[in-house]
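Every protein chain of the complex appears in place save one, which is left out.
In this document, chain identifiers A, B, C and D correspond to the written order of the chains, with residue numbering beginning at 1 in each.
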Amino acid sequence: MKIGVFICWCGSNIKNMVDVERVAEATGKMPHVVYTQDVQYLCSEVGQSDIGNAIDEHQLDRVVIGACSPRMHETTFQQLMNRKGLNPYYVEIANIREHCSWVHTDKAKATVKAIDLVKKAVAKSYYAVPLHAESLPVNKRALVIGGGIAGIQAALDIADAGYPVDLLEKESSIGGKMAQFDKTFPTLDCSACILTPKMVEAATHENITLHTYSELEDVSGYVGNFHVTIRKRATSVDEERCTGCGECVTKCPAKVDNEFDQGHSKRKAIYTLFAQAVPNKPVLDRKNCIYFKTGKCGVCKKICPTDAINYEMEDQLIENDYGAIIVATGFELNEPTHLGEYHYGHHPDVITSLELERMLNASGPTQGKMYRPSNGKEPKRIVFIQCAGSRDRHDGNSYCSKVCCLYTAKHTILLNEKFPDTESYVFYIDVRTAGKNYEEFYERARQMGANYLRGHVSKVEPLGDSDNRLLVRGYDGSLGEQTEIEADLVVLATSIEPQQGAKKLAGMLGISSDRNGFYSEAHAKLKPVETQTQGVYLAGVCQGPKDIPEAVSQASGTAAKAIVLFNRGQVKGVPTTAMVDEELCSGCMQCKPVCPYEAISQEMITERAHGKARQRPVASINRALCQGCGACAGLCRSGAMDIGGFTGRQLLAEVDTL
Amino acid sequence: MMQDTFEPKIIAFCCNWCSYAGADLAGTGRLKYPENIRIIRVPCSSRVDSALVLRAFQNGADGVMIAGCHPGDCHYDTGNYHTRKRMMLLKSLMEFMGLDEERLLVKWISGNEADRFKDTVESFTSKLKKMGASGKVRDLRCAK
Amino acid sequence: MKPVIAAKSFEQLLKALHQLSSKYLVVAPTTEDGVEHYRPITQMSEEQKSQVERLSLRNQPPLGSVKPFLFPDSEIYIEFTKKDGKLDVQTPRASVPQIILGAKPCDVVSLELIDKVFLEDPVDGLYQEKRDNTVLIVNQCDEMGANCRCDDFGVQRSTGSADLLMSKDESSGKILLKAQSEKGNILAEELLKEGMEENPVFREPKVPVKEALESEKIQQAMDDFFESPFWEELAMRCIGCATCTFYCPTCHCYDIRDFQRKEQGARYRTWDSCMFPDYTRMAGGHNPRPTRKDRVQNRFYHKLSYFVKNEGALGCVGCGRCGEKCPVGISMDTVLNRIGGEVNDK
Amino acid sequence: MRIPQKTAASHQREELADIIRKDVRDCYQCMKCSSGCPFAEEMDYMPHQMMWLTNLGLYEKILNSKSLWICASCLACSSRCPRDIEPAKVMEGFRAMILRERGRTNVSPVIPKGVPRQAVIANMRKFRR
Partner (left out) sequence: MCKITEELQQIAAELLKEGKVDLVLGYTKGEQEEQSVPCIVTQPEDASKLIFDEYSEKALSKYLLEESFQDKKVAIVLKGCDQRAFKLMQDESRLGREDVYLIGVECPGMKWGEDLSPFCLHCDYRTPAKEDVDSLLTGADIPEAMQGEPLDHEDSFTDINRLEKMSKEERFEFWKRQLNRCKRCYTCRNACPVCTCRVCVFDRENPDYIDRAKDQMAQHQFYHVIRAFHVSDRCVSCGECARVCPEGIPLHLLNQKLLRELDKFYGEYQAGIDEVPTPLSHANADEPDFFGKEGKA
């Protein structure tokens, strides 16, 4: 072992406060140190060539640098090592600038400290091990889970870049929640008008394969090499044969509440999700089908001109390999029945915002007419209750659902435009309009007549009059008094919630959820679309409440991440990963749940002991996944787990030198 | 008299992403703090196990500091949650054995909290000065 | 005629010894948290002092033997520091004279066995120094303790290298001391100065002397027994801790280690145990005794066979400590009973 | 208070708008007018509340309020209103509406001691120079 120690002056930055010659002299006496030098600027070309020459001349195999923070120039020196044919992890840096010369005022003491720090680095370098990053090929195919606007956008972007994408949707059509909306804020574009072209584009794109009525069954593997099983539920309609003529739907005798219209209309047991559904082929809802319930009927099968109805159809399992997975599973809306004070579910005229949205929608259950579910009359006075179940630690979700302020503004505007003689009252806690043109939109709502009352509603109750109206009891913060409003219709801005199956999916993908059940990004600021699991990205509301433009841009962000990955064609892990000493490891796997990247798995090894071959389990690190945090090594009782670059031996050597 | 001349030895384990960066920033900002601290870089505070802490004390450290990202900000998502769990246990056990658990300091310092880093070093150093040299966990062969 | 002196009571003896504590380190058996050990009397609480008489005169040795006072569990050879590139090596201070009060005959014999190893060429200096500096005041048991097998090993009245023999005259309550060596004589003189009286009679112990096991026979039986499956069974039961060896008064294996931090360190020896898996492991990783069976066998064969071959005596004094403390109840008897059986069967 | 089924008639709204030429709907209840009003303590409805009642169409409450006449037209509110609504102007508008309406008798409400009468101030403002 031949170690060279180089102490940088950093001009006067280090030299003024640290006696660099003394540091070089003191460390030069350490075992294995064969060469020391103090240099004016180690990072400069001159400094670099000094080190290079010394490596050649003295056959150095390890280099210790006393200079600025390794966070500054570690790569500079590592590259130099590479050029010299030495492993970059044979360079060790003592931070004698940021941690010493710059923060101290007593030169003698600073010099002693600098000597300590360089000695510590030398001691660490005694036990340095060469490290290499693992690289693995990437399967250049993406899976997008969720066919809402975020999923569609992500799929389109990746497909446009020339990579195949599979788009998975659990409903029978893509489109997601946006398909249910009437208009979009703040421009009041017709939601369907801007969405359907994208849906069609996705369906017809040569690089996109749609898997509707399908769910994720199983995921294994890791970045670049995910192996996924998709369950395609039986639609009972042969896709190849069906022409989408709709005869079966017309003739089907079974009627059930239409979930798409929030129960404000009926659909058939064989149905398409909505008129512009993509793919526009019906599916048979076996739970409500008379044939499946009683064995009699079969009208659809009889009527179908292409004999596409197949009652014997079974779920299909499709297996595929992907390089990246984009999660865009969206959200659900909270059913506010638990908030008893709002009377939802007890009085038909207390509805949710999405119900109102459907009512306002020209292709909705009422063709855009407003009506009071209790008597079908047009409502004149509508009270909106904001944060119904959001920002409510007591009986709801503690977070803000983010979009309610804007869509309620949108509703009041639409109502005022379409039905100028309706009055809108909005009870709110705060109105949040962060976003381009949102404040103006809100202003417009107020201007157009919406009355915003600051204060939460404490109770909604039937007024008991002949019209069966409702009395909303609230408080007007401006006037500072309790305020009651007799309302024809009460609209609750219900809370956005993660999908029911979000947790299960998270488990399959190895990603984590926050306390509210939304998926956690890898870093709140700097890795907002990545997850802890490399190669899995988040788009849309599954990561947290957001509006359409945010969801779309996040989706494009995930697409970019996937495209970057595919373009590079391989994944390179960090070199400083965990390492298992199989001799010591007992395979107890206590480390497995500690790993935030699911990089640890159990593996059987064959061992010859006492003349017999025996299988035994050990922990095994997937070096492509491991990021080298060392939480496992901090836990491992036998010390079988170690971190490259920060081995137990190295850290002990450092501690022992100080 | 002794207190004036006694210079405690502090060994600090700083996570690469937050606390080490915070210490770097203190340097970049030319903040001044006592020379007593020696920083060891670790990828994450959860890399530090109790053996390293005790070894530092054995070797004559008067104080040991473990600094990591604030909870929720861990570069590796959950590392500092493990740190706080393990170190709480270590501190309780030290306290239970009558050892000076206050010589082990666990602190969350982010990459931009140079001031906090400086303040922490200053207050820890002066606290240790008041406490005097550590004797309870020290291997006497490291006494000199 | 060797001088016999008497103290009026044990209390007086203890007090007299206390007076000598500037010259000697005086250790005596007492209990600490319920565990019996020899401890310096100057460090004892009053409570602990009150235990000394009972334990010193009891017909059973305390758990901790006197061995650590002659062969401590850790002992420094040299200490070194490096300053300005120069190495400074120091050897530890010389040992102080010490008095061990209330040692048992089995302890005495165990030291004699260790003597055979440490005092023969090459002489172990550290041990010799302490041995020369130690005055043993030995109480001869009147009967056998519950776990004692000293009769089998013929040591129950052995007092060969004891410096003073101690006995209590039940009728008068006097503590009688009989000097047996030069060191004993000197101490007796000193004790006389501390107010003890001369006494013509020394009370001999009542313990019956039984015919001891013949060491060669045992050795032969052991050698014949080497291939027995018994060892495999015994090894399966053993959990591999070092209790038996660390409490054995005749075990004397040690390991030499270096301790170094920064520019200072020490080379020391510390007890090793043949029960540890790394006991015979060599630098290259090879271990001639890889299995627990090898190790268990070694312990018994060393005491009952190899020691006989090398030193002409059995390496056990039958004090019973190993069996008493073994967490899985393995004792010398466990083996002796079996080889007896095997021999008889032939 | 229960919001009445019939609020200000549209002709009243128009009349007010005519006088003040401001859209009170712009008000977002930041309450800056009230926080700077030197007479807010004396008022039964503070300036922001007056704006709010205007928006709710509860004109009767405004027309019967003391505040209208306590307002000194110091214009602090108007100069600070982030929405340029000029509350002082709105108040003035209501006062004008009252004065225009024949037979309105409650023009002289009880003014607390020490508070100058609005008319005096308005007068000073108009004719001081």
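To be clear about the criterion, contacts are C-beta pairs under 8 Å (C-beta built on N, C-alpha and C of every residue); 3 or more make two chains touch, one makes a residue touch a chain.
Keep in mind the model is a prediction, meaning the values are calculated, not measured.
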**Report entry** Visible chains that the absent chain touches, using the contact criterion stated earlier
**Finding:** A, B, C
Requested in this report: Tell me which residue among C:51, C:159, C:180 or C:273 touches the hidden chain in the full complex.
Outcome: C:273
**Report entry** Residues of chain C in contact with the chain not shown
**Finding:** 32-35, 37, 63, 72-74, 146-147, 232-233, 235-237, 239-243, 246-247, 255, 257, 259, 268, 270-271, 273, 276-278, 291-293, 323-325, 327-331, 333-334
Requested in this report: Quickly run down the residues of chain A that touch the omitted chain.
Outcome: 514-515, 583-594, 602, 609-610, 612, 614, 617, 635, 637-640, 648-649, 652
Query raised in the report: Hey, which chain B residues sit against the chain that's not shown?
Result: 50-51, 54-55, 57-58, 71-72, 78, 81-82, 84-100, 105-108, 136-141
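By our rule, only the chains that are shown with their structure count from here on.
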Report task. State the chain with the largest centre-to-centre distance from chain A, centres being mean CA positions. Result -> C
Query raised in the report: By C-alpha centroids, what is the most central chain here?
Result: B
Query raised in the report: What is the distance in Å between the mean C-alpha positions of chain A and chain B?
Result: 35
Query - Length of the line joining the C-alpha centres of chain A and chain C, rounded to whole Å - result: 70
Query raised in the report: Approximately how many whole Å separate the CA-defined centres of chain C and chain D?
Result: 106
Query - Residues of chain B touching at least two other chains - result: 59
Query - Residues within chain C bordering two or more other chains - result: 261-262
Query raised in the report: Of all residues in chain A, which touch chain D in the complex?
Result: 425, 443, 446-449, 451-452, 454, 476-486
**Report entry** chain A to chain C touching residues, read off their complex
**Finding:** 29, 610, 656-657
Requested in this report: State the interface residues of chain C toward chain B in the complex, per the touch definition above.
Outcome: 79, 81, 259, 261-262, 264-266
